[in-house]
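All protein chains of the complex are present and in place, except for one that has been dropped.
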Amino acid sequence: MASITLPWVQRDTEKLSNYREKAIRLLAFIALAHIPIILGAWFLLDPLSTKPADLQDSKVLLVPPLCLGSIGGMLLFAGAAFAIYAYELIGRVLSAPWVAFIIFIGAIFGIVIGVWLHAEILMTVQRDWMPAKETSVIPFVGIEYDHTVQSIYQNNLEGKSVDFPLIGAISIDTPILAYLMFPLQFPLVRDLVAVGGIIGFISLIPGFGIWWERKVAGRIQSRMGPMRAGGWHGWAQSAADGIKLAFKEDYVPPGGDGVLFRLAPYITFIPPICAFIALPFATAWVFRDLDVALIFILAMLGIEVMGVILAGWASNNKWSVYGAMREACQMVSYEIPMGMALLIPVMTAGSLSLTGIAEAQSGGFWTWFVFVNPWCFLAFFLYYVASLASCKRAPFDLPESESELVAGFLTEYSGFRWSMFFFGEYVAMYVVCGLAAILFLGGWMSPFPASSAEWFIAQANIENGMLQTLVKSLLAANPIWFILKATFLFFVQLWIRWTLPRIRIDQVLYACVQVLLPATMVVLLGNTLWILGVSENGLNLGWLIAIDGIINKILAAAGVLTLVGIVGIAAYGYRNNKKLVGWLAVDQLPGK
Amino acid sequence: MDSVAAEQGRSLKDHMDDLAFYIFAAISVASAFGVVVSQNIVRTALFLLGTLGGVAGLYFLLDANLIAVIQLIVYAGGTLILIVFGIMLTSKSPWAEFKPPKSQIVLAAFVGLLMFIGITSLTLSGEVNWAARATKTPLATSPKVAEAGEALLTTYLVPFEVDLTAIGAAYLAKTEK
Amino acid sequence: MAPEEIAEILKDTFGASITDTEFESAHPRVVVAADAWPEVAAFLRDDDRLQLNFLRSISAVDYLEDDKFAAVYDLASYRPGKTDSDAWALTNAVAVQVWTDRNDPHIPSVAHVWRAADWHEREAYDLMGVIFDNHPDSVEGLNGFHPRRILCPDDWEGHPLQKDYAFPMEYHGIPAVTELNQTRPIH
Partner (left out) sequence: MADVILESQPDINADLSSDQIQQQDLQTEEMLVNMGPQHPATHGVLRVVLRTDGEMVLEAVPHIGYLHRCAEKIGETVAPYQYIPYTDRMDYLAGMNNNLAFAQAVEKLTGLESEITERTKLIRIVFAELNRIASHLVSFGTYGLDLGAFTPFLYAFREREYILDLFESACGARLTYSYITVGGVTDDLPERFVDITREFLDYFEPKVHEYNLLLSHNHIFIKRTANVGVITAQEALDYGLSGPVLRGSGVNFDLRKQPGSGYEEFDFNVPVGQGEKGTVGDCWDRYIVRVSEMLESVKIIRQALDKLDGTEGQETLHKKGKTLKLPADEIYYEIENPRGQLGFFVRGNGSAIPDRVKARGPSFCNLCVTEKVCEDVLLGDVAAIIGSIDVVMGEVDR
């Protein structure tokens, strides 16, 4: 980590170093202060005693915060002190080629597997071993809780063990399991865990999205994109940008309306995150399975418009007023075609809830709604174009068009407020792509039919429950499939942005009012008639069903072809890069 | 991760519900007051967003999800943007003041007072058996709402049409001039 | 058509106002009197033998020693080829010079003949001080109307390209001299 010292800035190193000394000493002191608490708690509460009589209510309530919490606190502060003490070492480790990637991917899979394991144990404990269900009330708060785990020991179930396919059998004797399981019974705690998971995933999106966009832009423009920040392929570029933006000057234009100027980023930033409440990652993986999830997400994207308009309006700058005006025309006019294009999969699936729609596409990739009938195929593209416009991307990025309006409504924004706008924009992009993935590409359904999972299990006759769920998730349904599809559509948005020029505001409105809206209505009508003709209790026209089958096969084949085509061209391009770009160009590229 | 442990903690859920109710009610009333009092037109638009959002929150509390979402889309998403769009077309500076003459203010205050007296007398007089209504009768299970939703979908499209034509008209009218 | 023939045509149509011709130099030109210049310009453009439809440039030259300004108009006629694919030809390239007195330099503007003259005349006024009368984009100055300045700021005094131009010491508080004891900025 080269430390850049600017010659004219007198860095009095010793003043700096003793700040570091002071910080390390303070953190170490706080870490050590935890030790008496830990010793006292462990000695008094003696959490590991195996005598079931010891597991009273008070103990089960007090052990998690006092015993476990204090250990956690000590480790946290000790870790902070170590991090400040050996930051060069950490820097070198982090910038080693593969470490960053492992941490990044490991974190995602770690969270997913941790949450899944926790839920599995809780279910096996509650389903198999919980005989009687007594409940008592927490004194002053008046909240009821059941003695799920505690009852295990009163009914002396020691010796039982939970067998995991990879880790092997974990015996349940250790009461520590009680302390892990106990808080999970409260719906509030479960919600907090879910919120933690969602916020974690959401903050990953812009971090990863911005870095990926710059890499994709680089590759399209025959350059490398970020290569320096954080070692391997500049993985920490977004983190670096975030830190930089946080320390920028907090500038509010004098003439404008300060209150609205500061409020606008929140109105653009919060609705897309709220949209994640209703966006299901898998059948059980959804925060609130609203029956109106689809329209709820549309509503949230509608409110985002208000934030952008206020931003443009409050920055007292003619260019941002233009940006705000364009924003008002564009996003509102595109909500209607987008809303109607979403109705088509709803109609084909016959249910409004997103999980229901995804379930209807579980019979292998040819049952995905994109390939089901020609009208849904068109609806997918209509929806995708409308979604591009509604989150201000690619050919429709007029509100913040750099070359005409300086930066549209973002002209006066800088620093952290500016990054909040971008945070909101990337999250909105992912919500829109997630919606498209669920409605048209079968969400968390794998390309293989659901029945293939049972067939495979029968063939390989796997008994162990965990392994079965593993196979089922691979062959039938898994949140990772949803993330893959949504990320692919996210990539297509990036791809479009760096190839197409921007269209004019009157062309945007012409495209919407005179092209997209009538087309969506026609497709809506077509789809209703098509379903009417095809479905049994409907007209049940034989010839139409036959045609439907053929078209389904053709579209499915087209889908496979495009996927193979994209991957093939990318591989071909990657392999003989020299011939395509021209042998003069290659050796000019930096890095590598 | 959801809905595995059966819900027993009655008091916690109720605590949260009451708290949420008071918050949403407070937001709506405060923003409504803001709409009336504020001079700066754009701020009135923002307060309007606050009112509509608060009311939508109340609908959510009553488990009337569909109506809440429609409220959000049609009012907060559509009509409000139309109002702000109108504001932007007419005046250019962020300090566009909205100064109604004195006589209008007096008239408005009088009508407001009249309404206020009417409603409070009704609530306090006791004919309406609020207690009976207070128990939250769970609305019919969600699917029915979904069907109602679908049926409504075809009707609520009409405000969308109005919404669109209004915007289209606004834009075309502007270019004609 | 050679410049001499053009001079002949001009002489027998305008007679006295073509005061002088200069052909031995590398830049053959015809001298025209200032007051008759707009008619001559219109004639040069509209006459079908000449058709000088392209004004290439207007250069204002400062003759300090004989106390005169000269505005040199370089004109040319772009004629289309026989068929569309043929190249256009540049014929009748000729220069016209108009003298004017140095302390009261007035030349009638020809912006109505060639639209290109508009900016060239503004630049000639801005840098050299030659005032072009009834210029389309003129401004009320100290002594009557003059074309608006194009390169220098609107409130700039003096015309930089004049030989006897005195460099200003500062402009709106911005010192023209950075070295301390300099009386006159060295350029």
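Going in written order, the chains are labelled A, B and C, and every chain counts its residues from 1.
Just so it is clear, contacts are C-beta pairs under 8 Å (C-beta built on N, C-alpha and C of every residue); 3 or more make two chains touch, one makes a residue touch a chain.
As the structure is a computational prediction, the values presented were derived from the model and not from experiment.
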Considering the complete complex, of A:503, A:532, A:547 or A:566, the missing chain is touched by A:503
Missing-chain contact, candidates A:197, A:280, A:307 or A:395, resolves to A:395
From C:48, C:66, C:104 or C:154, the answer for touching the chain not displayed is C:154
For chain C, residues touching the missing partner are 25-27, 53-57, 59-62, 72, 74, 78, 80-81, 84-90, 95, 114-116, 118-120, 123, 127, 137, 148-154, 160-161, 163, 187
Those residues of chain A that touch the unshown chain are 217, 220-223, 318-319, 322, 325-326, 395, 397-398, 401-406, 498-507, 582-585, 588
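Going forward, only the chains that are shown with their structure count from here on.
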Among line, ring, star, complete and other, the chain contact graph is other
Distance between the CA centroids of chain A and chain B (whole Å) is 30
The residues of chain A that touch chain B in their complex are 115, 119, 122-123, 126, 135, 137, 141-146, 148, 184-188, 190, 193-194, 255-257, 259-260, 263, 267, 284-287, 289-292, 295-296, 298-300, 302-303, 305-306, 309-310, 313-314, 316, 321, 324-325, 328-329, 331-333, 335-336, 339, 343, 351-353, 506, 509, 513, 517
Seen from chain B, its contact residues with chain A in the complex are 1-2, 4-5, 7-13, 15-16, 40, 42-43, 45-46, 49, 53, 65-66, 69-70, 72-73, 76-78, 80-82, 84-85, 88-89, 92-95, 142-143, 145-146, 149-150, 153, 160, 163-164, 167-168, 171, 175
